[in-house]
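Every protein chain except one is present and positioned as in the full complex.
Presenting subunit A:
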Amino acid sequence: MAISRGLAGRTVPEAADIISTVEFNHTGELLATGDKGGRVVIFQREPESKNAPHSQGEYDVYSTFQSHEPEFDYLKSLEIEEKINKIKWLPQQNAAHSLLSTNDKTIKLWKITERDKRPEGYNLKDEEGKLKDLSTVTSLQVPVLKPMDLMVEVSPRRVFANGHTYHINSISVNSDCETYMSADDLRINLWHLAITDRSFNIVDIKPANMEDLTEVITASEFHPHHCNLFVYSSSKGSLRLCDMRAAALCDKHSKLFEEPEDPSNRSFFSEIISSVSDVKFSHSGRYMLTRDYLTVKVWDLNMEARPIETYQVHDYLRSKLCSLYENDCIFDKFECAWNGSDSVIMTGAYNNFFRMFDRNTKRDVTLEASRESSKPRAVLKPRRVCVGGKRRRDDISVDSLDFTKKILHTAWHPAENIIAIAATNNLYIFQDKVNSEMH
């Protein structure tokens, strides 16, 4: 099964330590996390040791920096949180790594470089940098590059500010590697990575009269291969695929993906639980994965009428919706992820549980990310939530689920069976040692 390595957090989580986003880079060598305190921590996978070929590389801290600080908009009396909402890596084009990180209002481009050599043997300065007494200099030398301890340097290269009135929920780098988009509740903007003083608005769903507002944008993503296509999801459960070649302003969708609702099943909660909290294109670009409060759904780009697959994440919560509405948990935004071959999908749930669904075998499993249940090198044991009726020994009953322990953010390595799970302030990285290649 899977082997775990937990990375410790404090026993009483400080709000700033709560992880708010997790993202592997395109090779899976680096893993970035953002937290509520505006900090980014990057982990790097250690290269495999030749002596122990079965001991695959584990992730160690590579770099950490303060990406965003809290700000105040005095004009509107608004506090702007420093919490990192999303991190997206740019494809690597040279020795340096770059990523975009965003809070509610401002996107920043960070460049991460390594320095492992430094010049020594200057003529005018000594080793500490002090000016030499010129009378002691009798000959000229050419400074030589000498190896030094690895230093990872991070610098902000661009700051994309003032593009959004509402809170940014998504960013997505285009496959053209030149542009990216940022989406807030009502608008989506297109930026060029090199230009910070302007952006193009490509979607605007703000009604003329705010009282007519019926739905907001919840997530958006560029197609992985077609640089002209992007999708955005709404709080009403629909997906809109837009083509930037069709018009400058993509208010009119090219395709609308919506599952028809059974009117007899409609309740007060129907619209809230149908709100899509995350949308992800498959690696193939043929499918989309969406997460709403109780299910994950796979959509075929060629079929708008309904999803091709629906998986129940925690249907037993249907009889708890009243209390979940009162404690606001019904508004929790869970993410979803594909594995590298698009054959397995994963999403988080409550009680530090996360779920995986195999699309081919139709089997699913519930696993737990917690210190007690996963010692390093231990095999994860499948968990089960019982809904009454027959109860097995290690089952958890619905009423004893801890709703403060939510796994909102998960990520899957682009090629291997390695997953990163954020459980409040703790990060878990699980590796499948038996079947390390995807299948």
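A few remarks follow.
By our rule, a residue touches a chain if its C-beta (ideal position, glycine included) is under 8 Å from a C-beta of that chain, and two chains touch if they have at least 3 such contacts; residues count from 1.
In the analysis below, contacts and distances are computed from a predicted model.
Going by its UniProt record, the hidden chain of the complex is named "cAMP-regulated phosphoprotein 19" among "Electron transfer flavoprotein subunit beta", "Immediate early response 2", "cAMP-regulated phosphoprotein 19" or "Origin recognition complex subunit 4".
The residue from A:His192, A:Lys236 or A:Arg371 that touches the chain not shown here is A:Lys236. Checked against the full complex, the candidates A:Leu213, A:Leu256, A:Ile308 or A:Ala378 give a single residue touching the omitted chain, namely A:Leu213.
One chain is missing from the display, and on subunit A it is touched by residues 70, 72, 74, 76-81, 104, 166-167, 185-186, 210-216, 235-236, 265, 267-272, 318-322, 325-326.
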